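Of the protein chains in this complex, one is absent; all others appear in place.
Order of writing sets the chain letters: A, B and C. Residues in each chain are counted from 1.
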Amino acid sequence: MSHETFEPTIIGFTCNWCSYRAADLAGTSRLKYPPNIRLIRLMCSGRLDPTFVIKALASGADGVLITGCHPGECHYLEQNYKALRRYLLLRRTLAALGIEPQRIKLVWASAAEGAKFATEATAFVEEIRALGPLGWGKSTNGKGLEGILEPSQKGEEVAA
Amino acid sequence: MTSNGKPKFAMYWAASCGGCEIAVLNIHEKILDVDANFEVVFWPVAMDAKYKDVEAMPDGSILLTLFNGGIRNSENEEMAHLLRRKSQILVAFGSCACEGCIPGLANLSPVQEIITTAFHTVSTDNPDGLLPQPEWSAPEGELHIPRLLPRLKTLAEVVEVDYYMPGCPPESHQIAAVIDLVIAALQGKAELPPKGSVIGAGNSTVCDECPRARNVKTITAFRRIQDVAPLDPTLCLLEQGIPCNGPATRSGCNARCPRAGAQCIGCYGPAEGVLDYGARLISAFASVIEAREPEEIERILDGIPDPAGQFYRFNLAGSLLKAARTVWK
Amino acid sequence: MTQRITIDPITRLEGHGKIEIFLDEEGNVANAYFQIPELRGFERFCVGRPVEEMPLLTNRICGVCPEAHHMAAAKAADAVYHVDPPPTAKKLRELLYSAFYVTDHTTHFYALGGPDFVMGPDAPVAERNILGVIHKVGLEIGSKVIQARKYGHTVVEMIGGRKVHPCTSIPGGLTKGITEEERRQIEEMGRWAVEFAQFSLKLFNDIVLSNPEYVDLILGDIYTHRTYYIGTVDANNRVNFYDGMVSVVDPNGRRIGKYAPHEYTEWIAEHVEPWTYLKFPYLKKIGWKGFVDGEDSGVYCATPLSRLNAADGMATPRAQEEYERFYATLGGKPVHQRLATHWARLIELLYAAERWVELATDPEITSPHVHNPPTATPTEGVGIVEAPRGTLTHHYWTDERGILTRVNLIVGTTNNYAPISMSIQKAARSLIRKGTVITEGLLNRIEMAFRAYDPCFGCATHSLPGQMPLEVTIRNAAGEIVEVLKRG
Partner (left out) sequence: MSGKNGHPQERIGVYVCHCGSNIAGTVDVEQVAQWAASRLQHRGVVIARDYKFMCSSLGQELIEKDIKELGLTRVVVAACSPHLHENTFRTACARAGLNPYLCELVSIREQVSWVHTDRTAATMKAQAIVAGGVERVLHHQPLEPLRVPIHEATLVVGGGIAGIQAALEIADAGYPVYLVEREPSIGGHMAQFDKTFPTLDCAACILTPKMVQVGEHPNITLLTWSEVEKVEGFVGNFTVTVRKKARKVNTDLCTGCGICQEKCPKKVVDEVYEAGLGYRKAVYTPFPQAVPKYPVIDVANCIYFEKGTCKACEKFCPTGAIDFNQQDEILTLQVGNIVLATGYDIFDARRASNYGYGRLANVFTSLEMERMCNAAGPTGGKIVLRDGKTVPKTVGIIHCVGSRDRNFNNYCSVICCMQSLKFAHLVKERTGATVYNFYIDMRTPFKDYDEFYQRVLEEGTLFVRGKVAEVTDAARLPGEEGKLIIQVEDTLIGKQRRIPVDMVILSVGLEPRRDAKEVARKFGIACSANGWFTERHPKLDPVATMTEGIFIAGCAQGPKDIPASVAQGAAAAARVLGKIRQKEITLEPIRASIDESKCSGCRICNGLCPFNAILFHEDRMVSEINPALCQGCGTCVAACPAGAISGTGFSNEQILAQIEGLLLLNLEPQPA
């Protein structure tokens, strides 16, 4: 990755019916957004388990973008409201653990809103770039967090 | 290989409160079974122990070691490695060893901050702002005290663990059951579960053992237990707005707290196969909130004033994130 | 000219008390340091938590006396919310607490402190444990001991919801009351406990007091410190574990004052030494003069013995008799000999059992009204109870939502940190002369000093009453290791 500017890694969650199709539309319309974001398709934003977000952050993502159908337009009727509520509670909890709430963002995008998807993705990448790296899990070679967080043997102890 | 032919038993505490030892003593008469079936080679609470001898033992010569307490300083860590080497079966015993327990909440702040706070309380007479020093030159010579690790770790983070026995402390009837099992296994009358299993606990969650009546859940407000009066003694606490952690907390305690009118605070940790305890609760609570407008949702969520404590009270050190960000920095 | 004795590499005596003894040129003890090597940081990480959780969180400071922290926290939380629990709630809390005292004092006397006497001070250490006691005194008594602990825990569970780490105290009272059926069982067990306490005193009488060797040991000078004493007393200045004012007496037994929980900072301050993680509380009004006793030194003691010294008597008849016999036998108040603490503890055991029955037979005790919901805005509050190992103080500050903004804890054992250190020095001085060391004796004496205080470093750090595995390092003036003695 580039040395002078920080290139964030972002995991994006999309629902199968609206936001993933919005991403497809962004593609078929050849709209451009930064490559920092990597998408995972779920059937519905209601499938979004906070574990996924925490797992992403703990494994090296600097931000997480959650997307779904507009309220009232969920293909499963109202599951995106559940996503909204989980998102709000998760943000509060992560904030209490010192993670800026802005690192997680919820965006509604209908299948027709390819342009919105592209602009939101672009904006989010810049927001995270501005926040800087989160740090969790980077170059831990899968060892979880120790790798980065304990500078080896005895040195890891902290003087009182 | 053992003096009296009996298999060797050890129990050790790292950063714990001693409640696990008391819980073991609370198996009462059963303690005599332990005495009858094992040679207790190392158990600081019940007898004078000799570290020297433990070190001297051949590796793997202790059959069963119950290790309780989290890893708070480097010496806990070394002890964990020593007992791992010496033991055939190493059990992470109790919430501290399994997931960090309440002392794991220390992972919310950098260790320096923890020490500083303790030595600047209202009753502390500390004009020069002294803090404990790992090395200190007293007039007569050098003094040493161990340094604390940057964060409290679970046993499994430090060494390989064979079995996990959750609970703060583990319920005595569960301890008794496990001791029976091990003894039966020794006599070839029973099979030990596969390594890595959770023992002495249920497979489901606290609600499974909770006698309170339950309905389809819709939460319009979270309430603090002291504000609810009178509490319905037979209805699900969560349905009464009390943020009870029972739905996400592993069964095995027989739902003691809910039976006593207090919400489950989660000491038995996550259910089988759950990766992050807090995430399960966040998802479950949020799912059953009855509101669609962000403002309304936020208003209801204000009823949980301490999300970090609510969702990671016992589990922070064992969670995916393990500690607050300030600790990593 | 001291020859170097090396015993093993000094490793892994972690998390336990550590003693460093330095010798001067003559090979006499220059100084002895007793270090506590750990800190868990409750004062920091409780901040941000809702105050009603403190009775649950601070339980986990110590699994040996969680009931003490549960109660101190509950009382502090009541104070924070300016709410007065219904009489039945207070009585139930005290009933739970009395039953806990029976369990705890029994555990200590038979499993931890007792062995020194029951097995004899010179018995091999490997036998000086609860199993040893059971073998010695016989299964019949052994099962009595187990029974006593069981009954105590049963009551704790009935009222507190759990055997270890009770969960029912909340701001304004309790989450539940007890049924008549439960009350009946509790009373029954209480009456048994009274008999058991009397039996234990008789045992102590037969084994210890009738043995001149032990009496000399108790009255001997090694374990004597003329310090101040504190302990909670009721309105009639009689010992109380759950509630009242803290009475303070000087080395001559004169009461220099009583303070209410919220006044504790006027009386108690904690001295800091950079070579240990534990602080040294002392009497603020007298001041910190170092590790010395006497009227001019703020060092005080808070133990069963201290409570007896600080009070005018016991609130129950049988305990009162024993109280009088105690001072008659040991030559009046105050008693400064630390080993007398074992006896004092048994008198408290009897009082706790009697109080247990009193409360179990109180007409109000089964009332369902056990909670007054708080109405006032939470602010600040102090809760004090007598933990078996000393006066326990919890002090909380919260915001208007009842979220903790500041926490201060002075736990039972900590009170005695200074006197314990002094006993160690004294034991060392008495046994190390001109560089000659009586190894086994030294360890025994130091250990017995410990067990008298019944230090619970579960509260302070994390090891258990009387079971401080020891490492004693002796260094010569050059700082070289002369000898390392260890136990545990």
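We adopt the following convention: a residue touches a chain if its C-beta (ideal position, glycine included) is under 8 Å from a C-beta of that chain, and two chains touch if they have at least 3 such contacts.
All of these numbers come straight from a predicted model, not from anything done at the bench.
Student: Just to confirm, in the complete assembly, which displayed chains does the hidden chain contact?
Tutor: The chain that is not shown is in contact with A, B.
Student: Check each of A:Ala23, A:Leu65 or A:Ile128 against the chain that is not shown and name the one that touches it.
Tutor: A:Ala23
Student: Using the touch definition from the top, which of A:Gly72, A:Pro101 or A:Gly132 touches the missing chain?
Tutor: Of all options in A:Gly72, A:Pro101 or A:Gly132, contact with the hidden chain holds for A:Gly72.
Student: Of A:Ala56, A:Leu84 or A:Ile128, which residue touches the hidden chain?
Tutor: Considering the complete complex, A:Ala56 is the one touching the chain left out.
Student: Determine and list the chain A residues touching the chain excluded from the picture.
Tutor: Residues of chain A in touch with the missing chain: 1, 9, 11, 17, 20-21, 23-24, 26-28, 30-35, 38-44, 46-52, 55-56, 59-61, 70, 72-79, 82, 86, 111-112, 118, 137-144.
Student: Residues of chain B in contact with the chain that isn't shown?
Tutor: Here the touching residues of chain B are 203-208, 214-218, 238, 246-248, 251, 270-275, 280-281, 283-284, 287-288.
FYI, only the chains that are shown with their structure count from here on.
Student: Identify the chain pair with more contacting C-beta pairs: A-B or B-C.
Tutor: Counting C-beta pairs in contact for A-B and B-C gives the edge to B-C.
Student: Quick check: how many Å separate the C-alpha centres of chain A and chain C?
Tutor: Comparing mean C-alpha positions, chain C is 52 Å from chain A.
Student: Averaging only over C-alpha atoms, locate the centres of chain A and chain B and give their separation in whole Å.
Tutor: Those two chain centres are 31 Å apart.
Student: When the centre of a chain is set as the mean of its C-alpha atoms, what distance in Å lies between chain B and chain C?
Tutor: The answer is 25 Å.
Student: Residues of chain C that contact two or more other chains, please.
Tutor: 48, 277
Student: By the touch rule stated above, which residues of chain B touch at least two different other chains?
Tutor: Correct list: 73, 108, 111, 115, 131-133, 145, 148, 306, 308.
Student: Across the complex, what residues on chain B touch chain C?
Tutor: Touch list, chain B to chain C: 13-23, 25-26, 28-29, 31, 35, 40, 44-52, 55, 69, 72-73, 75-76, 78-79, 82, 101-103, 105-106, 108-109, 111, 113-115, 117-119, 121-126, 130-133, 136, 138-143, 145-146, 148, 168-169, 172, 224-231, 233, 256-257, 259-262, 265, 267, 305-306, 308-309, 313.
Student: How about chain A: which of its residues touch chain B in the complex?
Tutor: Chain A residues touching chain B: 49-51, 54-55, 57-58, 71, 78, 81-82, 84-86, 88-90, 92-93, 96-99, 134-136, 144-146, 148-150, 154, 156-160.
Student: Quick check: in the complex, which residue numbers of chain B touch chain A?
Tutor: Those residues of chain B that touch chain A are 73-74, 108, 111-112, 115, 131-134, 145, 147-151, 157, 275-276, 278-280, 282-283, 285-287, 289, 291-292, 294, 297-298, 301, 304, 306-308, 311-312, 319-322, 324-326, 328-329.
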